[in-house]
Structure formats: structure tokens, C-alpha cells
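All protein chains of the complex are present and in place, except for one that has been dropped.
Up next, subunit A:
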Amino acid sequence: MAEKILEIKNLQTHFTSDSGVVKAVDGVTITVNKGETVGVVGESGCGKSVTSLSVMRLLKDTPGKIVGGTIEFEGKNLEAISEKEMRLIRGNEIAMIFQEPMTSLNPVYKIGRQIAEAVQLHLKYDKRQAREHAINMLKLVGIPRAEEIVDEFPYQLSGGMRQRVMIAMAMACKPKLLIADEPTTALDVTIQAQILDLMRKLSKEGDTAIMLITHDLGVVAEMCDRVVVMYAGKVVEEADVFTIFENPKHPYTEGLLYSVPKLGQKVDRLDSIPGNVPTPSNMPEGCKFAPRCPKVMDICRQQDPDLLLIDKEHTCRCWLYQNSEVLEV
């Protein structure tokens, strides 16, 4: 059995607002093993980003609160430790890459200083060593003229270069787990290819596990070993990447796969999932996908199904497979 590095069990993160409680994450179970890349797929508002923020404990300044479930990193319960202990893990053992590199880099600090900050804190390097390390990291992520770039500001770099800087920063302390939240969504395809290539290389070399959050099924197929599909705050299906693409069980996963136009595929019409993604204030009763599901049954509208183990390492939350063994959560 592979060594678990991150284990999220039945996580529930709710936001309180004037108009009531929004259950952004409501039953998410994800396990990431050592050195493995796990894709988390879902559409906007499905709770994939809130899940990652919960892991990093970055919800402090928001109305969001973890109300249930556990997050364990190398056997340590991240909810129970103090902020001081968390600070030793964050940016060190767990690093994160955000979607928009421009808004996540500080515009008034030089690139080198931003990379060095974490290095000085976690690896206890002195200023000169940290700067050296920053330059090495920049070279590692393929930035030309690293010695000069280290003294430049984020605005002087292009989008692809900024994302490389973000990766250099995240990888600077050789994290065991990298959480990448839509790392290439803001980039052009040729730049995206460069960045994905780089992430794959770095994770192999440093044996870093990646939790890759994305909505792009192409990126998932290319990068991931296992895939978690989320819908409306819940995990609806999880399996290895081949099973997800070749033998999906949940009607939402199926619909998602068929609705994407594929290169070289000739169809006149795309299969599409009817209706819209439900808004938090307008969550349907029972299974959240029931109103859009082509295989909907009566029970779906009344009761939410459990996440069940339907095959070896293949879980699915759907009433069509309710006779399987219950996943032990």
C-alpha cells in the first residue's frame, strides 16, 4: 500500500453569510499518496478551491469555517495544531500555486526577495545563501537570465514567467505536497505546455506529491494518476485516471467527458448536460445532480446518496450503484 501523505476525510467547510449558511464543501474525501499526482476536477463553485484553502488553513480572514471532517498531513491533524506549528508546514512541507500569478506575487518586492523569504524562514539560510538558492530555483524552472531576473519586479515579467516564479517559490523548500490551483488556466496553450512539463519534471525529481485542481480534462488526462470529480461541494467519483476516462460511472462524470469537444473528433452536435450548475442558495434536495441527470430516479430527488466503493479503488456517489459496499469513512 502506498504511503499516504494527505488524507482529507469527509471535510465540510461552510460559509456563513447574511442570507444563511453556504455549504461550499460538504463531504469531501481525498487521499494523496507520496509522489502521486491527484487531479481534482469540477466546475466553478463546486468547492475545489475551498478544499485547498481548508488544507492550507487559509480561511482565517473569511467567513468560512471547517465544521466537520479531518485533514491529516503525514498523520498529523492539521486542524488541531497551533497556528505556529502550521506556519512551519505551510510553504515548507505543503506549498501552493495559485491561479493568477499577478495577484499572488507582491508587486512591490523584487522576485528574489519573495523567493528568499520562505527559504530564510524554513531552511534557515542566511541572506546570501537564500539569494543564491533563489537564483538556482529560477534556473531550475527555466528562467533565462536568472541572475538579473532575481532583481526584477513581477510587473517586468510575462504571465508565463510569473507562473514559473510562483513554481520556483513553491518548490524552493522541496515540499512533500504541492497544491496547484488552476496553475495554467490563465496561460496560453504553448506556455501551458511548458509549465505542465516543468511541473511533471519537478515532481518526479523531488518526489513531490501534487494535488492539481483544474477544470480542464485535457490537463487531467496528461498529468494525473488519480482523479477526484467534484460537484456542488461533494466528491461524486474517484478512480485512477484510466478508469475515469474509459469507464466513468457517475452520470456527471460521463456528461462532463462527452460535452468537451476533442481534437480530431468529428461530431455534429456535442452531448451537453442540460440546465445550470446549482447556486448555493438554490441547492436541490437529495442528490445535487438530480435535476440535470439523464438517469434520475425518484429516490435521487429525496435522499442524497453516499460515497460508495463500487470497485477496487473506485468510489462513486450515485443511487445507481447503491448495492455496493459502503466506503468506510
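Keep in mind that, in the parts below, contacts are C-beta pairs under 8 Å (C-beta built on N, C-alpha and C of every residue); 3 or more make two chains touch, one makes a residue touch a chain; residues count from 1.
The rule is short, and it goes like this: contacts and distances are computed from a predicted model.
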Which of "Dipeptide ABC transporter ATP-binding protein", "Phosphate transport system permease protein", "Acyl carrier protein" or "Septum site-determining protein MinD" matches, in UniProt, the chain that is not displayed: "Dipeptide ABC transporter ATP-binding protein"
Contact residue for the chain not shown (choose from A:Asp197, A:Asp298 or A:Asp311): A:Asp197
Which of A:Ser19, A:Ser44 or A:Ser82 contacts the chain that the document leaves out: A:Ser44
Candidates A:Ala80, A:Leu270 or A:Ile299 - the one touching the absent chain: A:Leu270
Sole residue of A:Gly27, A:Pro101, A:Gly160 or A:Pro183 that reaches the chain not shown, by the stated touch rule: A:Gly160
Interface residues of subunit A (partner: the chain not displayed): 43-44, 158, 160-161, 188-194, 196-197, 215-222, 224, 241-242, 245, 255-257, 259-264, 267-274, 276-277, 279
